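Yeah, one chain of the complex is gone here, protein chain that is, but the others are all in their spots.
Every chain is named by a letter (A, B and C) in the order it is written, and numbering of its residues begins at 1.
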Amino acid sequence: MSTFGTLFRVTTYGESHCASVGAIIDGCPPGLPLVAQDVQTQLSRRRPGQSNLTTPRDEKDLVHLQSGIEHGVTLGTPIGLLVRNEDQRPKDYSETDLYPRPSHADWTYLEKYGVKASSGGGRSSARETIGRVAAGAIAEKYLKMAYGIEIVAFVSSVGKVSLPSVASPPSQVPDDEDDVVEDALSPEFVELLRTVTREKVDAQPTRCPHAETSERMIKRILRAKDANDSIGGTVTCVIRGVPAGLGEPVFDKLEAKLGHAMLSIPATKAFEIGSGFRGTQVPGSRHNDAFVRRADGGLGTRTNWSGGVQGGISNGEDIYFRVGFKSPATITQPQETAQYDGTPGVLAARGRHDPCVVPRAVPIVEAMAALVIMDQVLIQNARKTASSLLPPITTLPPTMVKPPKAEGEGEKKQ
Amino acid sequence: MSTFGTLFRVTTYGESHCASVGAIIDGCPPGLPLVAQDVQTQLSRRRPGQSNLTTPRDEKDLVHLQSGIEHGVTLGTPIGLLVRNEDQRPKDYSETDLYPRPSHADWTYLEKYGVKASSGGGRSSARETIGRVAAGAIAEKYLKMAYGIEIVAFVSSVGKVSLPSVASPPSQVPDDEDDVVEDALSPEFVELLRTVTREKVDAQPTRCPHAETSERMIKRILRAKDANDSIGGTVTCVIRGVPAGLGEPVFDKLEAKLGHAMLSIPATKAFEIGSGFRGTQVPGSRHNDAFVRRADGGLGTRTNWSGGVQGGISNGEDIYFRVGFKSPATITQPQETAQYDGTPGVLAARGRHDPCVVPRAVPIVEAMAALVIMDQVLIQNARKTASSLLPPITTLPPTMVKPPKAEGEGEKKQ
Amino acid sequence: MSTFGTLFRVTTYGESHCASVGAIIDGCPPGLPLVAQDVQTQLSRRRPGQSNLTTPRDEKDLVHLQSGIEHGVTLGTPIGLLVRNEDQRPKDYSETDLYPRPSHADWTYLEKYGVKASSGGGRSSARETIGRVAAGAIAEKYLKMAYGIEIVAFVSSVGKVSLPSVASPPSQVPDDEDDVVEDALSPEFVELLRTVTREKVDAQPTRCPHAETSERMIKRILRAKDANDSIGGTVTCVIRGVPAGLGEPVFDKLEAKLGHAMLSIPATKAFEIGSGFRGTQVPGSRHNDAFVRRADGGLGTRTNWSGGVQGGISNGEDIYFRVGFKSPATITQPQETAQYDGTPGVLAARGRHDPCVVPRAVPIVEAMAALVIMDQVLIQNARKTASSLLPPITTLPPTMVKPPKAEGEGEKKQ
Partner (left out) sequence: MSTFGTLFRVTTYGESHCASVGAIIDGCPPGLPLVAQDVQTQLSRRRPGQSNLTTPRDEKDLVHLQSGIEHGVTLGTPIGLLVRNEDQRPKDYSETDLYPRPSHADWTYLEKYGVKASSGGGRSSARETIGRVAAGAIAEKYLKMAYGIEIVAFVSSVGKVSLPSVASPPSQVPDDEDDVVEDALSPEFVELLRTVTREKVDAQPTRCPHAETSERMIKRILRAKDANDSIGGTVTCVIRGVPAGLGEPVFDKLEAKLGHAMLSIPATKAFEIGSGFRGTQVPGSRHNDAFVRRADGGLGTRTNWSGGVQGGISNGEDIYFRVGFKSPATITQPQETAQYDGTPGVLAARGRHDPCVVPRAVPIVEAMAALVIMDQVLIQNARKTASSLLPPITTLPPTMVKPPKAEGEGEKKQ
């Protein structure tokens, strides 16, 4: 439904042409400094009209905080917020309304609810993500202040134009004899994950932080635009500084929650964490992440094919994952299809639409990542605090118990 | 945590060496014929020791139904069930216990809980999936009887050995100019999805329903086994006969729930539905699934790149998705790694372990798929029944309302 | 937290002096005719300033529907709504701020969150209930249209002034020998439950539908007001027309959900259903509700000490319960108490406050009742629809199966 999270929860409302879209964020830790600008920054990264690659409709998307904050500090009570829709008219009737848009939500919404918004998918509109981005910005601010966690997403491919570091495809010919051809990730990509920032991402209109690739992506997007067509792509996200121990076995493993979150974003069809699909081709002896002692004395891993998650639980290494966005369904090319009643015909949608959504999807991916991590932090804190009030365990073999010294230190640093 | 689902819920318990593993299934519709064999069949497909490709430990995994059923009929009350662990001894201490197994859950469990099972990951053991498979078998029986829904999973790749129909990789050279090279799915693969059965799947020890590919997979697995190594793979699952309208916008879209479910299975790292990652490279004009009038008068789609889900809601076409399983972490090759306390050393695990888990993962994938669909069926039924008790809508433009005729018919057939 | 319900969910936000208070209602059946006035009516019954018995602050409490509705029909998507706070200034500092108000939420909020709203309890303000009342009005409209369900609450006592029909106390002297002195409910009270309407309730400023008692209640309230004191009371609620079968064993029995809902209303301290505490004194032989054949052929009960719920499940009889509201904590009499730092002193609160909240609590009780019933209706519908798709049961003894004829009929009428 429209609520996400257990202890840190966001509930959203709003269609594309109703009075406003908004959200209630429940469970925000009290005492967090928070002003509208903290939220506005990410909302502005999400809104359309930021470059000639996106739809020209320039909505201001100003957030109005309603509750849960006084004098710039959160009270621990729910934060209500909303963004007004500038275009609130229910859509005029047109001949195109006789056609459910192919691969869009028009028809399935009608099947599901028996009624649908005049604007078509309505709730499936990208405007619904405003509430997510706002909530994510709040979660992110907390995670940054309390743990130094950094979340950065970027465009890793548009169509077949891909960051060089991940472009190396799996060896082309299915090879039964030899799988030792390449690693899942190039060293350049690993370095990128460690160093990429939002500033570097936003320096390119595509939000691909590699200038040359970005140029080629721009061409690819403009080619789609000129053809009244659309093109998909992928967004990669890295979360740095996450403490070990997040993720709830067995059904709420960290990758399960991240996958759920990402696949709830409109137009997503694929998710992989760490080495992902490519990793399935690498033998265990090469895929396993060996342990090493870190500089701070704790354990780390030499490689990070796991993507920072083992057994469904974060291990303190960088978490990274990739999300696949299909090519937008709404295109202005004529399409041979059928009307709601089955009558064959040709649909020619009007208006201007994003030929490629991945640049704008970047802050949405970051927001959903923040929501997942935030919720898991709270849940794990509940457990750790509870355990810390018990007397030390003396009856178990030492290999079954975490040494008490390690418990106290580095709570924030892992 | 250990509960999955909203109206149809499974809660599981059990580690690898405790007294038993089991589950409570809550929300099963009353009046369903159910005997132990319904559950046992899938449990037996899951258990080890079925061929020389899997671990030789042959556990019987006999299910004991405890409640919720009388005279072979479900009462609507919770169904308790359990499978005894034959090997219930807490593990003996050994030098290997000083080492967290690389890419396994040993270390993260200890970080998370502060204590861990003597057997290592404990709850991360594959035995935990017994409860899921049992619950899934019950859901599946209902879905079959009430809707004729069929769920079939199969192994689609082992390492780089892939079903030919999906083997065609995306065009090798990233091509900025031309993306009209291949479709995401070959016609053979589409045909396979339509016709594959569990019988065909189980006819091969790999559970890959294509004999020739299966032979090559066997070789690949045996090669890993001989090398004391392991290899990953992918499982593809198709769900046929699902009614349109399942999936709850916005956070519980059908692909989000499926992704969550699949990524909660041990060793999974990737999920894609429909055309998935490959579909991100196909322009909208070719990727969109045009509508056509079906034989029964309703709407269907000409192609099915969407994988049966549009806008997060099932559209009545076959749902299919692919899950990536990493190469098993437990290998008996010596591995250079570190002990819990950071001391470098070499870990040489003992015992026999599955060199490849995907054949045994097949019924687990089916089970999780059944749990998702079952829960969504119940939730959508609640809505449809509620709406059906309201008077017909007369105040909306006709394009906003589903024609009443279509509502009544084909509830089960869509 | 701030979300209530499983399939029909309300999430609220807002403190007393923030920008607005509001709610998101998720899971409303699509196709329900709904306009702002449907919600406004109940909000206006809740707002202050309706008579000289309540606080003179007259806020308009106009509701603004934001989403989920087009052309006066619900779309099935979340309904966002808000009511602006007319007084949005954070409170000025005053000496009274040094004192946590006795029996108010000031101190516990500070203990819980570490910070608190400048206005004191903030979220504990009665303004928070606006979201509940709005959501309840929507639920209620559905229940009325689809099932003919009627929900009417009324004031049954103020201080010791009680409706005569329930005034008869339990026999005064604890009597070990004879408990057959009185029934729990007088015939007049049973008749009142059957016939009371909101019109009759609102005809009295106290919302006690018995004119003479209402007069005495007015005097009692005015006496409290004149003394700068306050007085508590009880609200009784009846729900007529509820179908049999609602309530989810075992933890979500219908009385458990109703109790939860009622005890979440500010200032409530007690809840009883049916004969309640008094019924504990009546032997089973007199307390049991014998079955009788109803006019429509189904089963009913001769008496209704159970309050319409048996085994946690509605039985089709009227559901009635009573809720106890303590005397309001905020009084303007000087009170000897202590400051936050423990310094003893005298608190003399200023301003005008409700000397008695029960008249205004009436629509809040109705709203929470509607939310519970609505959610349970949806959950039970999911089960019934699911069961109805299975073949008839032939293997059970006839006493274990509901006759199929009874299934179809009277879905709405029971």
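One rule holds for everything that comes next: a contact is a pair of C-beta atoms (placed from the backbone, for glycine too) under 8 Å apart; a residue touches a chain by one contact, two chains touch by 3 or more.
Quick caveat, the model's predicted, so the values are computed rather than measured.
Note that of A:Phe4, A:Tyr113, A:Tyr142 or A:Tyr320, the residue touching the chain absent from this view is A:Tyr142. When the whole complex is considered, the residue among B:Gly122, B:Gly159, B:Gly232 or B:Gly245 that touches the unshown chain is B:Gly122.
Residue in contact with the omitted chain (choice from C:Leu43, C:Ile69 or C:Val161): C:Val161.
Panel shows subunit A; residues 6-7, 27, 29-33, 70-73, 76-77, 142, 145-147, 249, 377-379, 381-387, 389-391, 393, 395-397, 400, 412 of it touch the chain omitted from the view.
Within the complete assembly, residues 1-3, 9, 11-15, 18-22, 24, 26-27, 30-31, 64-71, 73-80, 82, 90, 112-118, 122-123 of subunit B touch the chain that is not shown.
What we mean here is this: only the chains that are shown with their structure count from here on.
In the contact between subunit B and subunit C, the residue numbers used by both copies make up over half of all numbers at that interface. Averaged C-alpha coordinates give centres for subunit A and subunit C that are 40 Å from one another. We define each chain's centre as the mean of its Cα atoms; on that basis subunit B and subunit C are separated by 44 Å.
In subunit C, 27, 30-31, 70-71, 73, 76-77 are the positions where the chain touches two or more neighbouring chains simultaneously.
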